[in-house]
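A protein chain is absent from this complex, but the other protein chains hold their places.
As written, the chains take the letters A and B, and residue 1 is the first residue of each chain.
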Amino acid sequence: MLDRIVKAQHCIEEACHKLGRQITIMEVCGTHTVSIFRHGIRSTLPAGLKLLSGPGCPVCVTDQGYIDVMLELAGRDDCLVATYGDMIRVPGSDGSLETRAPKGNVKVVLSSEDALDLARANPGVMVVFIAVGFETTAPASAVVVKEAADEGIENFCILSGHKLIIPAMRALLSGTNDRVDGFLCPGHVSVIIGADAFAEIVNDFNRPCVVAGFEPLQIMEGMAEICRQLSTGAPELKSIYGAVVSGKGNVAAQEMIARCFDAVDGRWRGLGSIPGSTLAVREQYSRFDAFRRLHLEEKPGKDDSGCRCGEVLCGLIEPPQCALFGKRCSPQSPVGPCMVSSEGTCAAWFKYGRRK
Amino acid sequence: MTTDPERILLAHGGGGLLTGRLIRDHILPQLKNDALAELDDSAHLELDSNRVCFTTDGYVVKPLFFRGGDIGKLAVCGTVNDLAVAGSRPVALALSLIVEEGLEFATLDKILESVGRTARENDVSVVTGDTKTVERGSADAIFITTTGVGVKLPGANLGFGRIEVGDKILINGTIGDHGMTIISQREGIAFDSPLESDCAGLAHLTCALFENVAGIRFMRDPTRGGLAATLNEVAEGSGRSIRIVETEIPVKPAVRAAADMLGFDVLNIANEGKFVAVVSAQAADECLRICRGHPLGKEAAVIGEIVEKDGAPLVELSTKIGGTRIVQTPYGRDLPRIC
Partner (left out) sequence: MCLAIPARIIELEGDKAVVDAMGNRWKAKTTLLPDAKLGDLVLVHAGFAISLVDEEEAKKTWELFAEISNFEETPNRVSG
């Protein structure tokens, strides 16, 4: 494997050299961010290649208002909150599930099915499943909503905070941002939506898009392919994750999503409102929509004005240039997703300065 | 005559009749030694030296019984290991039990049997103890605290200040076994697994090292927080930077796969039968040889070294792809992720 890594490194170096300018690649998946960090990939890249962590952590971009609603539910005696472990430490306006640890009516689950099982086992409480994640995870929420409907389970609903990746990529590129040269596209989102879904980014914005998995070799080869395309001047869509990704994706999963959800405008922490970027439970399943069933309202969180995550994400500024950095915003009390994610640009900078 | 209860009652901690029966019928038979049999308020010890090591630890593990061990075994091994890595030969333990009203005697007996067996296997005696009971709901079944005393070995001269650039970092086997086993049996996220805790007493092995090799600078057992926490403690305490090599760190494939599924970093996962040793470069080979000749060190490896570095001391990992990254001190609580 090491020989393939070295080959990818050479390819990247050659492309940077040939282009004679800095190349900026953005990955838009929190799992890519973590893998890049864990394997020390940045340290193997030539100076001419800059790797940006985009808004790819759907947990980290969850707005404070959503977290506040989740905390409100966790404080209710008639509710049992079932959540993926990722959400435990994400802060709202005033603390997180961890710091506001309620009386034991929060359960960490590995699957939406576990949440539904909790509802079956605890008929006296309303089990609310915290449904977060990108398109990879949305089908899992859709399945349990359908199962609950089919079985007539009354004490179950989901708080949908699912996010969609393509609208976010479009929003990032539609500003005056021309910083990002190419995208490393999320392998597992692509399993669901299909690699072809990224064609619109290639066509509308003329940027290479390469779908890659999460092993370090996949990431290196994915970046090498982007660099190669840039150096030949012909951006295209390519997938190197053929083990699990097809052009069309998982149609059954897509149908499941379409059956259960509508795409609506939604707020992303630090980025504001992005059109058509969030999934809301459809009218047909409204009794499984926690917002409607429990009369909840997602209010805008604490004032996060001054948060410049949007610019950090796009590589327009470095963290210390944000006025909140290290003052109002730190890993202990993060404001934007770049600080919420432990491998986010701002969190990493805070801990280690330029060293990564 | 009343029949003996099947479960712990509050009165079992009251210091009266029931406490006496608890000690006589359940505790003493398992822990069998002369010092304890005296049932004095304090144990009397005669130690070979006045250079002693002294430590204490609380054990609250859930589930109580797991593949490869239980809270009783853990309570003995954990404290034995703290004494062992301090360069001492463990001699005696004090055993303090806080038991929740309603705990079944069958469970308590199993735990006590394990304490007794593990103590004997590790050549250490439980010489004194205490039992308290609390109301139902005030403790989760049982909490155990063991306090231990050991005699410092003449060959052991350990300390952060002894650590030098060029020293090697050694571990006696695979990492992440205990923590992943516990997680695999934790309610709500349990999964079937061949994984077993590595829970074991290390004193026989560490004593062999201290008695035969000069140049052991420092030792610690990487329990909570795993290798990452321990190496960061060493870096901070010694003011030295550390580099470890990913491909040298022994990890069982099942541990790695389980960690990958849940999003854990194996470096952050607890171990209960491992020590990390910082040894002089000259001593490394001999240490490896001794470890590999012992059942608890068959997969011992040199995983890194102390390096010269500017700035604040750091722990760096040379990754399997030839990159480097910083090993952070873990937060202190690992949660399964999907992201």
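The rule is simple: contacts are C-beta pairs under 8 Å (C-beta built on N, C-alpha and C of every residue); 3 or more make two chains touch, one makes a residue touch a chain.
What you see is a predicted model, and the numbers here were worked out from it, not measured in a lab.
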Which displayed chains the unshown chain touches: A, B
Which of A:Glu13, A:Glu113, A:Glu200 or A:Glu318 touches the missing chain? It is A:Glu113
In the full complex, which residues of subunit A touch the absent chain? 1, 29-31, 56-59, 84, 110-114, 133-134, 136-137, 139-140, 143, 186-189, 191-192, 213, 215, 217-218, 241-245, 250, 252-253, 256
Positions on subunit B contacted by the hidden chain, ascending: 174, 184, 191-195, 246-254, 256-258, 260-263, 298-299, 301, 320, 337-339
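Heads up, the rule we're going with is that only the chains that are shown with their structure count from here on.
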What is the distance, in whole Å, between the centres of subunit A and subunit B, each centre taken as the mean of its C-alpha atoms? 38
Can you tell me which positions in subunit A touch subunit B when the two form their complex? 1-2, 5-6, 30-31, 34, 37-44, 57-59, 84-86, 88-89, 107-110, 114, 133, 137, 216-217, 220, 342, 351-352, 355-356
Residues on subunit B engaged by subunit A in the complex (per definition of touch): 188-189, 262-263, 265, 317-326, 328, 331, 335-339
